[in-house]
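Comments concern the structure below.
Note that one protein chain of the assembly has been removed; the remaining protein chains are unaltered in position.
Entry: chain A
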Amino acid sequence: MALNWFRFAAPSAFYPLAGRAIPIFWWLTVIPLVIGLVWGFFMTPDQLGGTNAQKEYYRIIFIHVPTAWMSMWLYVVMAGWAAVGLVFKTRLSFMMANAIAPTGAVFTFLALWTGAFWGRPSWGTYWDWDPRLTAELILFFLYIGYIALHSAIDDTRRADRAAALLAIVGLVMVPVIFWSVNCPDPNQCAALHQRSDLTRMEGNILFSMLTITFAFWMYSFATTLMRLRSLILERESAAGASWVETTLGKEGAS
């Protein structure tokens, strides 16, 4: 493949490419989402026995785990693009980080919300200052902080750099969340949140969970690219780029 990938680092080249990719990502969202939901509600046991007995409310797992995974994964990707932007000074990388943040914040909020609705019937409380819950809440504030810091600085290039630094420093929260349930001694630290083990899960439950995770991942691509296209238009037209007019003319300003 003699494809020059760096060509797409130019906003003018990436804009139409993203436009063609968005419908594909929507299909990749909708189809697995429907399969995962139908499978999760109709092909799985109603109640779980064993050491961690759960009634119907365990079905929150099909959105709780995917949203929680996406909240951490999107943060890593966002900080990654922020770092690329700082090192290579590429405009598009900063815009990419910018475009990911709101979707990441939405998924982080949903992980907390669905967790609360699962915690109430299974632990007896909506909220507890458990290490994992607290760390996830801090991740939510980091997303909000990133967005707020960026919008608080008028000069876009300075805003990009400052917010990128915040994103990279905040990256420390991701491994904290990930390993926060591995409390070595229950007398030393109390972790309310269950440990998880994918290899010990019932096959149908695992299938639904992974299918919906894939759907949410594709959803993130679709919304990020939509937001990125708007960002590109805003910034490039403000900078007086002539391609904006030609491209919009060709697309019929749809």
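Criterion: contacts are C-beta pairs under 8 Å (C-beta built on N, C-alpha and C of every residue); 3 or more make two chains touch, one makes a residue touch a chain; residues count from 1.
Operating definition for what follows: contacts and distances are computed from a predicted model.
Of the candidates "Heme exporter protein D", "Molybdenum transport system permease", "TOBE-like domain-containing protein" or "Penicillin-binding transpeptidase domain-containing protein", the chain left out of this view carries the UniProt protein name "Heme exporter protein D".
Interface note for the absent chain: among A:Ala18, A:Ile60 or A:Ala163, the touching residue is A:Ile60.
One of A:Val106, A:Ala163 or A:Ile177 touches the chain omitted from the figure, and that residue is A:Val106. On the side of chain A, touch with the chain left out of the figure occurs at residues 41, 46-47, 55-57, 59-60, 63-64, 67, 102-103, 106, 109-110, 113-114, 117-118, 120-121, 219, 223, 226-227, 229-230, 233-234, 237, 244-245, 248, 253.
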